[in-house]
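Have a look at this one.
A protein chain is absent from this complex, but the other protein chains hold their places.
Chain IDs A and B follow the sequence of writing; residue 1 opens each chain.
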Amino acid sequence: MNGGTPLWVEALTALLVVVGALAALIGSFGVLRLRSFFRRVHAPTLGATVGTWGFTLATAVQVSYERGQLYLHALLITVFIALTAPVTTIFLMRAAVFRGRLRGEEIPVPGTEEPSRG
Amino acid sequence: MRRLIPSPVLSVALLLLWILLMQSVSAGTLVLGAALALFWPAVTVRLRPAPVRMRRPLVMARLFCRVVLEMLKSNAEVAWAILTQRSRDMRSGFVLIPLELRDPNGLAVLAMIVTFTPGTAWAQLSADNRVLLLHVLAIESEAALVALIKERYERSLKEIFE
């Protein structure tokens, strides 16, 4: 706290934070930029993976150094996001595939016969 | 023993979660955490449709490392595609992949891995769990993608769950 944090801890934290923030920003940009829903669905995972990893690792490094002991509680958020984000995305994909077929868009149906082509 | 501790892995995971959440390893935390870790799996055993059998911790660790590396790689690829590629140059579309994995828990883990990796998203599984419909942001080669999913992920998951 009193200016005693060594440079490498601060540099590591800064690097992790900047990489995480850039990943989250690019992900949000992709949500806005990409043209169709099925393309956009890939963009938020950037923020949920590298974005979250960067910030939680930075927090873990900072807190562990400050208290002089390993503190991994921030990684709980990583685990939590890793368990929950795919669930939402899978639900959304199913909803979009279902509604797309209702609108008459061409979405292949996975059938029992040998898949011909994607 | 099986009735008392229906799923040891889940119990250990819950205990670890509790320790992380309380941010301490004092005796009180450990006792309460152990009690909860024994209580919840036993109470919720009826809610889990299929019993989970996981083996081969080494394969699990290797799969975990692979998934993390693959995610870092596809993060970079997707970020690059978002920033630089023009819309009409992007070859995105649906891909059908035949699956051999039958265990529902293994399929659930595969769904999580595939969806959490940027660039691929799980769309639908056929009614008999044999064919997977996948949406891919940038298809480089369909064969490489099928090989990645089948050889990297599916084989490890088969070893772990079946």
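Brief remarks on what is shown
To be clear about the criterion, a residue touches a chain if its C-beta (ideal position, glycine included) is under 8 Å from a C-beta of that chain, and two chains touch if they have at least 3 such contacts.
Here is the rule we go by: contacts and distances are computed from a predicted model.
Chain not shown in the complex: UniProt lists it as "K+/H+ antiporter subunit F", one of "Tryptophan synthase beta chain", "Amino acid ABC transporter ATP-binding protein", "K+/H+ antiporter subunit F" or "Phenylacetate-CoA oxygenase subunit PaaA". Although it is not drawn, the missing chain touches A when the whole complex is taken into account.
Residues of chain A in touch with the missing chain: 1, 5, 7, 10-11, 13-15, 17-18, 20-22, 24-25, 27-29, 31-32, 37, 40-41, 43-44, 47-48, 51-52, 55-56, 58-59, 62-63, 66, 73-74, 76-77, 80-81, 84-85, 87-89, 91-92, 94-96, 98-99.
In the analysis below, only the chains that are shown with their structure count from here on.
Within the complex formed with chain B, the chain A residues making contact are 23, 26-27, 29-30, 33-35, 38-39, 41-43, 45-46, 48-50, 71-73, 75-76, 79, 82-83, 85-87, 89-90, 93-94, 97, 107-112, 114-118. Chain B contributes residues 17, 20-21, 23, 71-72, 75, 78-79, 82-83, 87, 90, 92-98, 111-112, 115-128, 130-135, 137, 142 to its touches with chain A in the complex.
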